[in-house]
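The other protein chains are all here in position, but one chain of the complex has been omitted.
Think of it as A and B in the order they're written, each chain with its own count starting at 1.
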Amino acid sequence: MNLTLKIWRQKNAESKGKVVTYQVSDISPDMSFLEMMDVLNEQLIEKGDEPVAFDHDCREGICGSCNLQINGEPHGPDRGVTTCQLHMRRFKDGDTIVIEPFRAKAFPIIKDLVVDRSAFDRIQQAGGYISVNTSGNTQDANSIPVEKENADMSFYAATCIGCGACVAACKNASAMLFTSAKVSQFALLPQGEVEADRRVLQMVEQMDKEGFGNCTNTGACEIECPKGISLENIARMNREYLKASVK
Amino acid sequence: MGNFESNAPKGPLAEKWTKHKNDINLVNPANKRNIDVIVVGTGLAGGSAAATLAELGYNVKTFCYQDSPRRAHSIAAQGGINAAKNYQGDGDSIYRLFYDTIKGGDYRSRESNVYRLAEVSGNIIDQCVAQGVPFAREYGGLLDNRSFGGVLVSRTFYAKGQTGQQLLLGAYSAMNRQINRGKIKAYNRHEMLDIVKVDGKARGIIARNLVTGELERHSAHAVVIASGGYGNVFFLSTNAMGSNVTASWKIHKKGAYFANPCFTQIHPTCIPVSGDHQSKLTLMSESLRNDGRIWVPKKKEDAEAIRAGKKKPTELSEDERDYYLERRYPAFGNLVPRDVASRAAKERCDAGFGVNKTGEAVYLDFSSAIMRYGKEEATTRKINNPSDAKIKELGKEVVEAKYGNLFQMYEKIVDQNPYETPMMIYPAVHYTMGGVWVDYNLQTTIPGCYAIGEANFSDHGANRLGASALMQGLADGYFVLPYTIGNYLADDIRTGAIPTDSPEFEAAETEVRERLDKLVNNKGTKSVDHFHKLLGKIMWNKVGMARNEKGLKEAIKEIKELREEFWKDVRVPGTVNEMNAELEKAGRVADFLELGELFAKDALHRNESCGGHFREEYQTEEGEALRDDENFMYVAAWEYTGNPADAILHKEDLDYENIEVKTRSYK
């Protein structure tokens, strides 16, 4: 099929970007979206133009690198997938596709479609861990039983891949879903409960410092999240934070 | 040249590691503050090593090409992690895990290392649980286990199909704690482009900032390479797009021996290639082979008709199908080990029985499993004389409960419903057992340069068992390297900070800069991917699942020619001093073009078939691998001398004192 692509091009962080229109032809419906981008880039290189920069790595939906805003939605129109898992059969011959970077003050653009998501790293560094030494002298793994339901919920929260779709989809560019997923993962486990108060206070403080917006419970994040992280996590973080801040 | 001694401690197997830890030198806490360590790669091995080293008090700098350490490709591991915990009480033990690993590796790994791996495996689970890794649990609140291919016990810990992700996030969180304390400085979006040696010792690296394009000098008292495997030399593999051999290859060129490069694991159940546009292959969990039956049409005409889209697989009757694994291996059937299953699929497709457009796919059929489960379910639900449709419906429910997410993933990619029509699968490159040669301390032949995780060659021999890669990465990073490195660093407590303005740093940076300039200024006509794809084709066709002398010799010649062509005609757009993905790729592919040749050379010299290495000349009458323990029970460690073709072979003989060497048979 043949497609018209409107792609955000921006030389570097300082320069002003703009939308540039490209045509691609002979796109097979079996291609993934990023393979279609590969075709475009091959075409640009052949012509002596600069290829479009975009983040990608595992191409199987788990590393969280790829992050394109496709036709107004993070990771495109399909639900429960990352950009690399989106296939071209989702589009029709002759379609126009608008491709932009995830936009937020906390995610400055580096080049074209590549953004800097290190704010997520800093939120995790602020407290997204359990303070235990890796000496190997911890107690036996089975010494503290964990209720299966809590272990499962903790796991579902931990499946977050840190792609940033929640921020991109949110009209307020809020990072609540991301932050709350990490807070929840640990808050649900007895191992993590010990420093739960300190963790949630510090992580929220960092999240605010990074310049993300506020949560207004629109629920866009939950719907666009490729891993289906639930809004329950945000509520849990609200509880944890309330508890920690009145203490 | 460096030290080519295994340095395995003497004494009884079970006491080696404890004794060694007691014997080696330690660095006192005050002195650790004055010692810097560089870790390249932040996957399971690199991440866990960085966290532990920082915790011990060293100043650590980590480097990864991704935008965050959390995105390293360890994250994609699905199945699980082995540990000899014996929680199931099924007779598991350290010895049994050790034995299974050696045997699974077809007797090509070092006994002492593998035993240590099995010994610390239990600690990994304790550690990860303490860190908040949400492993699967039973209703009683204790950890659940599953069993995996090639072993007789249930020792695999898992977190749904995302075990690698959860373990990596655990290591990443341990890193974050140290970053927050200022003990780790994380250099993300940085790529190591060379190692710097001062007085023969590893003293730093040259790294490129992938955002600005600037070259940076980083010094340290030791350098740890944890940059993963080199499966992308095949272009198509289950590795991430950015996975590369560059760090390992650079140290190889500066004196680190490269061991057993031809030992590559080809995973039998991947989604087949759909066309030339394909950039990457997706793995389907091995567990599917528990219920799926693998087949191709018996008659070539049927295969051709299916390829042309004139016939559907469901139209073929039972006697028109060839369940070739069940036919060839009646005892193990569809559950033969990975290498055997992969080769059998290739054999059928090469003979013209492949079933997708490209002719490179076989069926994995769940229809009999669906009917079988359906009947069982009907019985348990007390449904008398159920109709076929009802049985099918019930069976589908059972299969969905077991493999639902995998079937969904398959349907997303292939756009076919695997409940209705058989899945198509084909083998794909998945893991490289070979890598940088290391001694018992995980030190390479460059003093002060270490290699851990998939980047080293050490523990899996010629074939890796499922769920062992995660175990090895974390064992190296959490529990082995942080101690053994102290033995070396103990001599460095008075060295002080390593200056980066020395002539050695100057020379290394200049060399890197010249190479980058050369790539950018080449202004050829072909893209980097063009060459990478061609390299992949040569590797896959001639150095892939089945190799022979003629093909390997051709491959060596063709790779050399392709490399020359690459340097003449590659086109890298953009400049050095900016974010430039093509330039990054070009550097990596240039290294693959050298590694590929050594890879083929290693495969050519190893006149036997073992594990993932299958030489057509060395097989039994039934077409099974024929090992030659007499002549090849050694690690082939290659020394670089200026050209991959001229690499010098060093042999590390493998002595099995605690295990009886046997032939693997799955008949």
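Following the convention adopted for this analysis, a residue touches a chain if its C-beta (ideal position, glycine included) is under 8 Å from a C-beta of that chain, and two chains touch if they have at least 3 such contacts.
Definition applied: contacts and distances are computed from a predicted model.
Asks: If you look up the hidden chain in UniProt, what protein name do you find among "Succinate dehydrogenase cytochrome b subunit", "Sarcosine oxidase subunit delta", "NADH-quinone oxidoreductase subunit N" or "Putative D,D-dipeptide transport system permease protein DdpC"?
Replies: Choosing among "Succinate dehydrogenase cytochrome b subunit", "Sarcosine oxidase subunit delta", "NADH-quinone oxidoreductase subunit N" or "Putative D,D-dipeptide transport system permease protein DdpC", the correct UniProt name is "Succinate dehydrogenase cytochrome b subunit".
Asks: Going by the stated contact criterion, tell me the shown chains that border the hidden chain.
Replies: Hidden chain contacts in the full assembly come out as A.
Asks: Decide which residue listed in A:T83, A:S174 or A:Q191 touches the omitted chain of the complex.
Replies: Reading the full complex, the residue touching the unseen chain is A:S174.
Asks: In the complete complex, the non-displayed chain touches which residues of chain A?
Replies: 6, 8, 19, 69, 71-73, 77, 98, 100, 103-106, 169, 171-174, 201, 204-205, 207-208, 211-220, 223-224, 231-232, 234-242, 244-247
The rule is short, and it goes like this: only the chains that are shown with their structure count from here on.
Asks: If you average the Cα atoms of chain A and of chain B to get two centres, how far apart are those centres in Å?
Replies: Here chain A and chain B have centroids separated by 26 Å.
Asks: Please give the residue numbers of chain B that touch chain A in the complex, ascending.
Replies: Residues of chain B touching chain A: 48, 51-52, 55, 66-73, 75-76, 85, 87, 120, 123, 125-132, 134-143, 159-160, 162, 165-166, 169, 172-174, 176-177, 179-180, 186, 188, 211, 238, 240-242, 274-275, 277-280, 282-283, 412-415, 478-479, 527, 529, 571, 573-574, 578-579, 581-582.
Asks: Please output the residues of chain A touching chain B within their complex, sorted ascending.
Replies: 12, 28-32, 34-35, 38-39, 42, 44-46, 48-51, 53, 55-60, 62-65, 81, 85, 87, 89, 110-111, 114, 116-118, 120-121, 124-136, 138-142, 144-148, 151-152, 154-155, 158-159, 161-162, 185-186, 189, 191-192
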